[in-house]
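To start, I am sharing the structure in question, which I have written as C-alpha cells.
Missing here is one protein chain; the remaining ones are kept as they sit in the complex.
Let's look at subunit A:
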Amino acid sequence: MMEKSRKILGNHVETRSLDDLIIADDYRGKMAFISKIANDHQDLENVCPTRAISKKDDCTMTLDSGKCIMCGYCAESFPKLVKIENKCANPAKTKNQLIEYSASLEHLPDKSYEKMGVELQEKIKKLFGRSLAIREIDAGSCNGCEIEITALNNPIYDIERFGIHFVSSPRHADVLLVTGPASRNMETALLRTYEATPTPKIVIAVGACACSGGIFGDTYATTGGIDTIVPVDVYIPGCPPRPEILIRGLLLAVDRMATHGS
C-alpha cells in the first residue's frame, strides 16, 4: 500500500481506489453475542463499564452500541458468551436502533469506503446540486473523534472528492457533526451554534460520548449526550468511529434529508 501512495504522489494522481483498505483482524469494532441465552447475565451486565449490556427478557440480552466504548472487558471475562468482532456497529437514525439483540445474530453486508463515497456523491448531487457543507463542533470530546474526522480530510480518505466540504462557520453548514458528551460548559455554545445554522439542518452525534455520554456518563459537568441539548438526526456509535463508519453515517444523514423532503 505504501508503494501505491508513493505512486500516487509521483504520478500527480491525487486519489485512487481504496478497496484494498482492509480492517485489521484484531480491530475492536463491536461486541457480538455468541450465545443466545446468557444465564449469568447479572455478571455480564456488571462487567461493562458503561452499562451497554442489559437484559431484555429471560433469554435475550441487548447491547446498546451507543454506549459501548469497545474496551473488550466483556469478552475478556465471558469469552463463551460474547466476542469482539472487527466489524463496526452501524449508525442509526434513532437511539433504539442502536440496540442490538442477542437473538438476532445477523449482519448487514459491509460496503467499501469507496463504494459508499460514490453513492454519497450521487445522492448529494441529486439532492443539492452542490457540495454538502459540514460544520464540526466539539462539545467536550477527548479529541479521539476529532482525530478520525481530521483523517477524513487526509489524502487517503479525501472526503472532498465526494462533494463533502468542511466549512468554518455554522452559517454555511447543512450538517452539524457534534462530538463529546456535551459538557456543561459547552452547552450554551452548542445551542447557539445550532441556532446559527440555517434550516434545513441535520445534526449527527459522533461517538459513544455524543450518543449517550459514553464513559463520562451523566454528571455535574456533562449532560449525557448531545440529544439532551439539540435534536439529533443520526447517531454514529464508536469510540472513536473509524472513517468508514463516519461516511456511513453521512450517507444515512443524506437519506434522511431526502425523506424529509426539505
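Operating definition for what follows: a residue touches a chain if its C-beta (ideal position, glycine included) is under 8 Å from a C-beta of that chain, and two chains touch if they have at least 3 such contacts; residues count from 1.
Note that contacts and distances are computed from a predicted model.
A chain of this complex does not appear here, and its UniProt-recorded name among "cytochrome-c oxidase", "Cox cluster protein", "Dipeptide/oligopeptide/nickel ABC transporter permease" or "NiFe-hydrogenase-4, large subunit" is "NiFe-hydrogenase-4, large subunit". Across A:I69, A:V175 or A:C211, the residue that sits in touch with the chain not pictured is A:I69. Residue positions on subunit A in contact with the hidden chain: 1-2, 5-6, 9, 23-24, 26-28, 49, 69-73, 84, 136-151, 153-157, 166, 168-170, 180-181, 183-189, 193, 214-222, 239-240, 242, in rising order.
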